[in-house]
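I'd like to ask you about the structure that follows.
Here is chain A:
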Amino acid sequence: MNKSFKEIAQASLALTVTALSVAFATPGAFAADAGDAGQRINGGTITYVHEQEPPCLWGGWVQQAYLSRQVFDYLVSYDNGKIRPWLATDWSESPDRKTITFHLRKDVVFTDGDKFNADAVLANYPVWVKGIGWHSFTYMTGFTKLDAYTVALHLSEPNPEIYNVLANGHYGFQSPDSIAHNTPEQKCLAPVGTGPWKVQKWTRGEGITFLRNDKYDWAPPNAHHNGPAYAAQLDWKFVPDATTRWGALLSGEADVAYQPPSVQWKNAQRQFQTLSFVATGRPQALSFNVARGPFTDQRVRQAFVYAIDRKRIVAAVFKGTAPYEGNGSLSRSTPLYLNVDDDYPYDVAKANTLLDAAGWTGRDAQGYRTKDGKILDARLPFNQAIIDPEGAVALQVIQDQVKAVGIKLDVIPLTQTQGFAGADSQPADKEISFGYWVWPSPNILDIVYNDKLNGFPNGNNLSFFSNAKIEAQIMDAQREPDPKLRFQKFAVLQKWFDDQAIAVGVYDFTYNVAISKKLKGLWQDKGNGLLNFYDAYFVKG
Partner candidate 1 sequence: MTASTTEFGRPQADQKTVPRSRIGVPRLPVSIWLSGLVVLFFAIAAIDPSLLSTHSAFETDLLNTLSPPSVGHLLGTDDIGRDLYSRIVWGTRQSLLIGLGAMAVALFGALVLGFTAALGPKWIAGPLHRLLEILLPFPILLLALLFVALLGPSATSLLISVGIGTTAGYARLIRAQALKVRKSGYVEAALALGHSERTIFRQHIAPNAFRPLVALVTLGIGQSVVWASGLSFLGLGVAPPSPEWGALLEAGKASITVAWWLEIFPGIAIVLVALSFTQIGRYVQDRSEGNLQ
Partner candidate 2 sequence: MMDTVIDHLNEASIESGIGESVLQAQGLNIWFAQESGESRHVVKDVSFDLRAGQCIAIVGESGSGKSVTARALVGLAGQGATVAADRLALEGETLLDRPEAWWGSVRGRKIGFILQDALVSLDPLRPVGKEIEEALWLHKWGTRKTRLQKVRQTLWDVGVPEPDLLVKQRPGELSGGLRQRALIASAIALHPDIVIADEPTTALDVTVQAQVLSVLKEMLGRGTSVILISHDLAVVSQLADIILVMQGGAIVEAGPRGEVLGRPRHPYTQQLIDAVPSEHTKGTRLSPHGGAVAQTLFRAERADLADSPVPLLDARGIVKSFPGPGGLRRTVVKDVSFTLARGETLGIVGESGSGKSTLARIALSLERPDSGEVRFLGRPWSSASIADQRAIRRRISVVYQDPLSSFDPRWRVSRILSDAICLQEVMPRGQVEDRAVHLLEAVGLSAAHLEQWPLRMSGGQRQRVAIARAIATHPEVVVLDEAVSALDVSIQAQILDLLSDLQVQLQISYLFISHDLGVIHHMSDRVLVMQNGRAVEQGTADDVFRNPQHAYTQQLLASLPRLEYANLRKAAAWS
């Protein structure tokens, strides 16, 4: 391990921990860490009720990472901001920080008996490229084999957070044999990994049964034990309705429930153990269209933000299940996050002043502001597959509140088809976008504010922001080798986007679970909150 890596790791640890502790206290973040090992029961079936069912177990969607994490292992492990070894025992960076050499463990076998080695890493790379839609944002360009258990990872840009990426659930390893010979269907339903669990059966619409990998002996150092998982079986069920999940936990049919209804969150904290994890990356944020329409005017953007009481909305709608987030670029768990929660407090008078100044002085019959005969109208299409029902409710309150200052907000729900087909994604289609992106690195700025992607409009740029200078500044921050300077540069950028009100945060995408009191040891991965059932065990009584 070379010097610069340690420094980076320490710096990011410090920053992230501060951010987390300041912003969002999570009671019992490590559920029952103190569980009495003497009462532990070996074996048993853990039933977890989750919300969404992805098409395949593995892929680029965070819903898939939740599942992949159970059957795959990763090169490194992300432990509270610190990078720890896992399948790679040791690594070093080249001076230009664009090549990282990983030394691999030699005792790891896939559940189909295939060996994990440099060839296996190389065999997985094309799979990642094909299967992870946003792969190019990681700046990875490929692996080369140095010897049977040594590989070199090549990057197009230096990326200090590449370790977070490699640890984040998507970049797991499948057996080379299965990649070469299994049918697409097998690869989709039951990919073969080295992880603590293997898929036994996926009943679509119902759930997945995982069986313990009895040969497992290569847990990361931040796990609580090594060797096979404590429980013998993991039943991962898909239950779309929150109330039903809550009922299942109450009745004892489930041991762990994803996202209980917000109205029951206080109860959940009382009656059960709970875990919360604020996802890294971008929070649920409002991105204003700065390419055309009324929000090209900074005053109008700011007025919109002053007009909404974000803190109170989030408190009322989410009832503690998700924290308010002021920053529109980075969530509070993302490395190098800057807290801007106190900017833009709820101030209707200020909003009105700003709008008047921007020339929206006329009023129509319904009280909406007009300028040159045009109503101050903002369309906000949102994908129902991505914004949960409570997010949609928050939008309704926003709609009601901006009406008070004369802004007409059209909240337009899109079906899954429309959403995934990229409907209403052109500058002419909308004035405001609403959405999040789970991403373990501050280079999210590069992804969401970049005008062009390979010469074509960048679909991730929801604000249609186009400013070569800022783009260069983002890349400069990204390339900055000194952690302190890098933090400063990213802080400046975050502050700039906040001041400009190009995007403002509303709430953080939060992964909450409620856990039965008889299940201990369950923990959430500190990279993107993935549940780790490997350490979970039942206790007597």
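Rule of thumb we're sticking to: a residue touches a chain if its C-beta (ideal position, glycine included) is under 8 Å from a C-beta of that chain, and two chains touch if they have at least 3 such contacts; residues count from 1.
A word on the picks: all candidates are chains of the complex that A comes from, given by their letters.
If you're wondering where the values come from, they're calculated on a predicted model, not measured in any experiment.
Between chain A and the candidates 1 or 2, touch in this complex occurs only with 1. Interface residues of chain A facing candidate 1 in the complex, by the touch rule stated above, are 241-243, 246, 261-264, 309, 312-313, 316-317, 384, 389-390, 392-393, 395-397, 399-401, 403, 410-415, 417-418, 423.
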